[in-house]
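One protein chain omitted, others in place.
Letters A, B and C name the chains as they come in the text, with residue numbers starting at 1 for each one.
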C-alpha cells in the first residue's frame, strides 16, 4: 500500500526499506519524515490530528499520481497519521524513487508542500496551558506557489 | 559515526533509524540514497569505485560541517562506499535533521550536489563490452552553481 | 437531504460531526445562507467565511460551487497536515 492513513506509529527505516525493495531502474530514493516537535515554550504535550476519512485517502492518492506523472517517478509512498501523537513521534512520511537524483528530491519536496494544503488534516496542539487549533501558515501557501511556475 | 567511508553494503532503513534516534528539537528528517543503476543498454555488471583514503574522510567531514552551519541542521549523516558494487546496491546515503522541513531538504540536496564535485571518488563502469571511467557531467558543475547565489 | 460534515473548530463550535439537512440550495453560498438563518451557533460560525473552506462530495470548491446532485458538503478550516 503506497498510500496509508493510520493512527499507529510507523518506523521510518522499516518503511524506507520496504519501499525500496524490488524497485527497478532506480538510482535515487529520497525520504522525508515529519515529527512532532516540542514547542519553543517546551509545554507541548501532544498533537491531536483530525482528518476527513474518505477524502483524505482520495486526496493523497491523487497527489501521489500527480507527483509520479510530473516528476516521472518510479514510485512514491505517502503515510500520514491521525489521532493523538506525543512529542517526537512521526506524523508523516513521504518517499520517492527515480532514475535520477533531482526528480527524487523535487518529487518529495512537492509532495510535502502540496500535502500541507490539499490533504484534509487539521492539527490541534495540546499544551499545559490549554488546547488550540494550528493555523495555516502564509508560508505554506507561498511554498505551494513554487510549484506553479516550474 | 556521522561520516563513514566503507566497502560494506549498508541498509538505508537501519541507518535512517539509527540517525534519527535521540535527536531533539527535530521536526524534519530527509534521507537520500543513491543506488547503482542499470545502464540503458542493460549491460552493466558492476561499478568499481576508487577513492583517496584520508582526503575522502576529510572532504566529507568538511562538507558535513558546512551543511550543518549553512542550513542550521540539527545533525547530518554521510555514508559513501568504495570498491566493487553490483547493480541496485547502495552507493551513497546522506541524511539531515532540522527543526524545519525546508532546511532538511535543502541540506540533503546541497550535500549531494557538493559531494559529487568535492569528495575524491571515481567511478568505473564494468560492462560486458569492457570497462570505462565515468566522466564528470557538465550538469554536476551546474548543480553545484545553484548553491553559490542562494 | 444533504449530508453536512464539520471538522476542527467548526465541528467543535457547532457541536456535531455532521448532520442531515433538508436544503433547496443550488450552490454553497445559498446553503450557508440557509444555515445562518437557523440561528446560533450557525450564524456565528458562518459570519466570517475567510477562515472556512468547503468540499462538495469530497472535492474542494469555491463558495459559488454548485450543489446540483451533491450528496455531501463538508466545512472546515484551511488544512494543516504534514
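The rule is simple: a contact is a pair of C-beta atoms (placed from the backbone, for glycine too) under 8 Å apart; a residue touches a chain by one contact, two chains touch by 3 or more.
None of the values given here were measured: they were computed from a predicted structure.
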item: Contacts of the hidden chain among displayed chains; value: B
item: Among B:3, B:16, B:92 or B:108, residue touching the chain not depicted; value: B:92
item: In subunit B, positions touching the absent partner; value: 34, 49-52, 54-55, 58, 80, 91-92, 112, 115-124, 133-136
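As a working rule, only the chains that are shown with their structure count from here on.
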item: Chain at maximum distance from subunit C, centres defined as averaged CA atoms; value: B
item: Subunit B and subunit C: spacing of chain centres that average the CA atoms, whole Å; value: 49
item: Averaged-CA centre spacing for the pair subunit C and subunit A, given as whole angstrom; value: 26
item: Averaged-CA centre spacing for the pair subunit B and subunit A, given as whole angstrom; value: 23
item: Multi-partner residues of subunit C (at least 2 other chains); value: 82
item: Two or more partner chains touched - positions in subunit B; value: 101
